[in-house]
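Incomplete set of chains, arranged as in the complex.
Naming follows writing order (A and B), and every chain is counted from residue 1.
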């Protein structure tokens, strides 16, 4: 049997708009986003084929079942994919450092989201692994949707991106306000456990609490979030707030971050616009971030980009970004390296397809 | 493109009852089961968000194709998921100890079942990784379906649960009696290979043979299984037998296990009831297990639980269990630890959803 004959087989998943049965629906979905990413720094440059320049790549299955009386059950299982090589991404079991790096041997996990929910008229109870409130909230103010070289730097200290439970927490129980019934009010509160053995010095490590509260009405979307993660001698406390205002074809965003990691504080500001132009979208943002330690290292980033939608599901895009550093900072873009106080540039050119 | 817009995309998998075509069908299915599990012991207590308190979590694809003349082909690919953090579960390639522990980096494998079958009027030939006969059989007598804190302890020595090939075997060839044509008789026989290099001392390690035979007619279900696994200096021989009797809304179960691991013998007894009450199900079981070595360590467990079905697919549940130890045994529940001859208690409260 020749390989090309295999292409005739397979189970077509009918691409209809959701004609869910009375009992509910289950959906297979995903995003592939592959790009050429160029980085330039004062020390080394880099060119890569990589993933997630416009939207983070993923594959997932989600479902919802109507239980009657305004109640329903639902789930999401969603994992990241390195579309440049096909590997998956690891999860984190206990909201603490130390997950192994398996590179291209990393199999698919549902690292992005693994949740089981019970919805009622009074809100949603959500169990499992999910975004922490402060990360969902920060994303509101990022005109580049936290993907690619244009990603906001308002939380550069890493409290909301590279620390454990900075983006997501495992072992979490969350309550989400019901959608659409509170006059624009939305929000959620989450607790998560590190699940360490009792009686050890790091007994509480990985324990997390956080909350998000926002209000979206007409052109306004105003949101605030804060959280706290225990990590032996290095607790983190992310916090951010801001708003977006929609002028019609233009959406303006302004956000502030104020974070603490152990004894270090950091402050960020992020502002940007998204402008719909025909089937395209122009995006621009400016952000700065300063650590309140030593020489007060500071980084500033300017990013501009264009997304050309070939359809509702498919787009080509490009983003250019420039960062400048001072106070000893040496932040560089797209895998390049740059010396302290030097600048760096990055360019993304990619293709994104959702299904 | 904002993340929440992604939710409009995706391929809905129509949740119809199986309108399989003439050629056959392929089905995507799964179970998510997430719970709070509390354990108390004389030494340490523990509270976790964990998985599989009522039904073991999984995601799978299965299919069947009619080949005509009473013949068909079929497959099952099914993997476990840690729904509290989204990681997968590892398989075991050679029915021997030593599979690495990758924690939250463990990607999805089809560790639960990876089988390809040819069905004929005379039975089924099944190839790949699957339950061993003694494990499938033992499950018959467990009123808690081998999930959660109420799980039967009739095979506590581990011959049928924690030893290699105690639950499943890879590299197996099995024959299953045809369903529904033998007056209630059912059963299967399996051989599996460890596939070690020839001429080494452990050449036969991981080689397995087992058989199960049962009879289900009217209210009766009587079943027996035995098996043998080669492990250098530590061969295991699980065996169990018993029956269930269905009184209508109540099903009574009684089972016995008699196992050997190297030079150690263990004996277990398990009894329980499942009682349908409206949309709910009350379950209770009692089991004891004794090793015939030294002080003859012995553990006894009492479990009671209630499952409230919100629909055919979704349930909330709770289970309470208590164990007592003597003869030096120190078995503890839900991640707690307890001193020799001390007791332990566990409580599960969870949500289960199947799709």
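Going forward, a contact is a pair of C-beta atoms (placed from the backbone, for glycine too) under 8 Å apart; a residue touches a chain by one contact, two chains touch by 3 or more.
Quick caveat: nothing in here was measured; it's all calculated off a predicted structure.
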Every chain here is the same sequence and 2 are shown, so how many copies does the full assembly contain in this file? 3
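To be clear about the criterion, only the chains that are shown with their structure count from here on.
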Fitting the CA atoms of chain A to chain B, what rotation angle results, rounded to the nearest 5 degrees? 120
Could you give the separation in Å between the centres of chain A and chain B, each centre being the mean of its C-alpha atoms? 36
For the complex, which residues does chain B have touching chain A? 1-3, 6, 9-16, 26, 28, 30, 32-34, 36, 44-50, 59, 81-88, 102-109, 310-311, 313-314, 316, 351, 353, 355
In the complex, chain A residues that touch chain B: 11, 13-21, 23-29, 31, 54-55, 61-63, 65, 67, 71, 73-75, 77, 79, 88, 90-94, 99-102, 106-114, 116, 118, 125, 127-129, 139, 145, 170-173, 192-193, 195, 197-199, 307, 312-313, 315, 352, 354-355
